[in-house]
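Here's a structure for you.
Removed: one protein chain of the complex. Kept in place: all other protein chains.
The first chain written gets the first letter, and so on, giving A, B and C; residue counts start at 1 in each chain.
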Amino acid sequence: MKNALIVGATGFGGLGLIEILLRHPGITIQQLIARRDVGMRINEVFPHLTGFCELPVQGTDEINFSDIDIAFFSTPDRAGMTLIEKFIAKSIPVIDFSGDFRFNSTDDYAVYAHNKGMETTHHAPSTLPASVYGLPELYSEKIRHARIVGNPGCFAICMILGLLPAVKEKLIDADTIVCDGKTGVSGAGKNPGEANFYPQRYEDVNTYREGKHQHLVEVENVLQSVGGNHKIFFVPHIVPLNRGILVTAYGKARKGIRTKDVEEIYRQFYKDAPFILIVNRSPHTTDVRGSNRCEIRAMVDERTGMLFITSTIDNLVKGQSGNAVQCANLMLGFDETAGLLVPPFYP
Amino acid sequence: MKNALIVGATGFGGLGLIEILLRHPGITIQQLIARRDVGMRINEVFPHLTGFCELPVQGTDEINFSDIDIAFFSTPDRAGMTLIEKFIAKSIPVIDFSGDFRFNSTDDYAVYAHNKGMETTHHAPSTLPASVYGLPELYSEKIRHARIVGNPGCFAICMILGLLPAVKEKLIDADTIVCDGKTGVSGAGKNPGEANFYPQRYEDVNTYREGKHQHLVEVENVLQSVGGNHKIFFVPHIVPLNRGILVTAYGKARKGIRTKDVEEIYRQFYKDAPFILIVNRSPHTTDVRGSNRCEIRAMVDERTGMLFITSTIDNLVKGQSGNAVQCANLMLGFDETAGLLVPPFYP
Amino acid sequence: MKNALIVGATGFGGLGLIEILLRHPGITIQQLIARRDVGMRINEVFPHLTGFCELPVQGTDEINFSDIDIAFFSTPDRAGMTLIEKFIAKSIPVIDFSGDFRFNSTDDYAVYAHNKGMETTHHAPSTLPASVYGLPELYSEKIRHARIVGNPGCFAICMILGLLPAVKEKLIDADTIVCDGKTGVSGAGKNPGEANFYPQRYEDVNTYREGKHQHLVEVENVLQSVGGNHKIFFVPHIVPLNRGILVTAYGKARKGIRTKDVEEIYRQFYKDAPFILIVNRSPHTTDVRGSNRCEIRAMVDERTGMLFITSTIDNLVKGQSGNAVQCANLMLGFDETAGLLVPPFYP
Partner (left out) sequence: MKNALIVGATGFGGLGLIEILLRHPGITIQQLIARRDVGMRINEVFPHLTGFCELPVQGTDEINFSDIDIAFFSTPDRAGMTLIEKFIAKSIPVIDFSGDFRFNSTDDYAVYAHNKGMETTHHAPSTLPASVYGLPELYSEKIRHARIVGNPGCFAICMILGLLPAVKEKLIDADTIVCDGKTGVSGAGKNPGEANFYPQRYEDVNTYREGKHQHLVEVENVLQSVGGNHKIFFVPHIVPLNRGILVTAYGKARKGIRTKDVEEIYRQFYKDAPFILIVNRSPHTTDVRGSNRCEIRAMVDERTGMLFITSTIDNLVKGQSGNAVQCANLMLGFDETAGLLVPPFYP
């Protein structure tokens, strides 16, 4: 058994990790660390965990570095970059959930940070060149040998997985890509605020950060790495869903290409990806809720010549903790799917 | 006072009319007609109407044509075309909620009907040339003199109002327009079925009729009439909202145009439209719920050169009964806003 | 026209008042006062009010006392008791939304305050003897002549209206009354917190303050005033509803009494109450949402000898701002229903 440490255990990211690791055949949760709720047991924070996980929540200064095989930083932006040094010193591999290690240059980080309205200086710049973007569908080899993995943003991973084959195989006009995203409310995290205020959200749809969402940097970086020089226009929407992201991406299709070709290319591209499901019906967020699956449909509309791709994930699983465990599996030598083969939760 | 007849009184369209006409200063509800629930009082069908409207629901064969100044057909597709003759004979003007009278040619009707999976032959083809598309923001003069008005589809009116100024003023590349629509569940009407099955819909988002929604014919017709020769790619999504439609439309912006120019053009275009609100913040469906308002924001994303327009309406009001009453006001000589100046319902 | 001042204009109570007064034939909103959002226009706080009410939000120190005919304190507990002096000095009648003026003795107030976990000393004790509990169905004459009205708690008014006839006419065993209440999330007000955190509330039901809800004091006071010496056991539940309260009250029925007798007594008791609807079908919160109505059904279960009464209101209307306007109508000499005869909002 390998031992895992979770920093940021009392947020939705930490909770997601706990739930997955409880059923993982090869990883044990060793210690739960957080800033809030220190001194409580985790099942006092999340009563549904009673009987399943009752570990104490400990403070950052109580981290026990011995016997840790992997650390998950399910922490807000800019927390990981101050914690990382001690983990490097102890040779503990780290998977971080924020934007801190998603970029190989301080410049890219600065754009990300700026779009999110944060300070733009990175405090551990020397870690960036070797950090790996946690996208197992593209970078599994790099992840296997990584010491620091930046777990992707939830919207980013949904957009990237949807667009990758189209961009790589040049099925889509680089100059016309638009992504229209819909996210559930849980994406705003565990702190009560306007973004998750029930009387507003139970019956509201709206756009936000139009064209300026911080995940765009990640998306464009990855697409560029497969040959596209795309500038993507992305408009996220909040819908009255708790869990789930669904993105519909649009762009002019390469002349002459047809749906059956596109589908075949998608199936081929993802033939070894255990969590990607290519479908030829309308994707639903309920097809993936609670699971690590990403469901994708790609089609050509012959009337208008548009290629459109719909991809959907559970923002808290493939968009967060599930993808992180998938990366951890690669890093620790487990089967990529260990602990993750659970059907979606329905209804 | 003018007297109104409502055919199809027990659906959501009929209910919407009742609620508006109850507060209308110049129109009285004279008779409620339906196929279902005949013999009940309307407040047995809709208990919340108790004390406000308790008229009996009568059958189609019980219509009393005398003293009717206007008839609303809040009926399914293909019902109005069989009813219309008697109303023409009595010189009663009609506003129909289905696609039966939204087109001036049987050809256009056939495309609409085909997309909706219905029989395509129109049974009252002679009525089509003189029927008027019920879009007061564009055709108010025609509506004033119309005898038959085809009330627009809910998605159609939201898309048209959002795109009209951009298309007319050629702010957008005709060849690249994509509309991504989100609709609430009430759009599927009052018959229980898969589309409004709670255990599926309370936490689901999905696309449907991608590129083939029946409202596209209307949208392209109207945009063509102002000079565009647009083929629009439209993907509707169902979200766990009860009321509300929000459409984000995308297309390449005319070179050099900026947000402030676009906004000014939109404000100018709609300066006399009492229900259009041009805003420069993110539109929310909660800004319009329960009201006849259409809220629109148009912007240019300079990084990608995209123009995008977000428009939102309440599908049951501006998308249905509210718009119908707005048309009726014009036809009967009332102020366009009579009975309709009610703030949105919040929270 | 009479002029109204609203203190606490930016909460849900203030918003409810604005929405009602906008359609009130005899009351104009003169000034909006709040602690938060001072300097903004009210439609920047509540965008849906754009075009309907765009008054500025002013600070407590900017209150203009001249030409005010009535003041609404839609303020939290313990705010009104510090504001009241100036209004007394200017002879301006006040309707307060908190518990500050719901009791005629400091002792009762202290119990209320204790149950809510607040400081128990009242800062304006001299105002209590003459303050009137704002229950128009019982105290309309007192309210007509009141200078200070304590608007009831939302759960209190729903329980009282349900139980009043049964208690007064001794239809129910005083020793066995249990009230099981269900409330929507909007009852927790406009500040984001655990009680209205979407990811928790969208799919949760739970009890809270079992047997200790602060509204019990009001309920027992009023019932005592009609002859009961009841101790009521009340368990409130939060359900994933936005608006609405539904209370089912239970107790042993007086021997021999039958449903039709009970119904008749209820109809008789409320024959002059314009907002009470006695029904003999299962009440639904959707029958009252958005309206000032209270719907009540009372029945005897012959198998067990239980009398049970279900009452339902919209917590933001009859449970708050609607009831306050009903009181204001009495105080200012308007018809009791002025501005309040609006059908429920459905669906």
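Simple rule for what comes next: contacts are C-beta pairs under 8 Å (C-beta built on N, C-alpha and C of every residue); 3 or more make two chains touch, one makes a residue touch a chain.
Predicted model only: the values in this text are computed from it and were never measured.
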| item | value |
| --- | --- |
| Chains on display which the left-out chain touches in the complete complex | A, B, C |
| Contact with the hidden chain (one of C:Glu141, C:Glu210, C:Glu264 or C:Asp335) | C:Glu210 |
| Residue of B:Asp69, B:Glu169 or B:Glu203 in touch with the missing chain, whole complex considered | B:Glu203 |
| Selected residue (touches chain absent from view) among A:Gly51, A:Gly117 or A:Gly256 | A:Gly51 |
| Candidates C:Leu5, C:Ile27, C:Ile232 or C:Ala338 - the one touching the absent chain | C:Ile232 |
| Contact set of chain A toward the excluded chain (per top definition) | 12, 15, 19, 22-23, 46-53, 186, 203, 242-243, 277, 279, 281, 284, 286-291, 293, 341-347 |
| Residue ranges of chain C at the interface with the undisplayed chain | 176, 178, 180, 182, 199-200, 203-208, 210-211, 231-233, 235, 237, 239-244, 246, 248, 250, 252, 282-286, 289, 299, 301, 303-304, 306, 308, 310, 312, 347 |
| Chain B residues that touch the omitted chain in the full complex | 12, 185-186, 190, 192-194, 196-199, 201-203, 240, 242 |
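Going forward, only the chains that are shown with their structure count from here on.
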| item | value |
| --- | --- |
| Interface residue overlap between copies chain A and chain C, same or different (over half shared) | same |
| Inter-chain centre distance, chain A versus chain C - centres from mean C-alpha coordinates, in Å | 46 |
| Chain C residues counted as touching two or more neighbouring chains | 12, 186, 203, 242 |
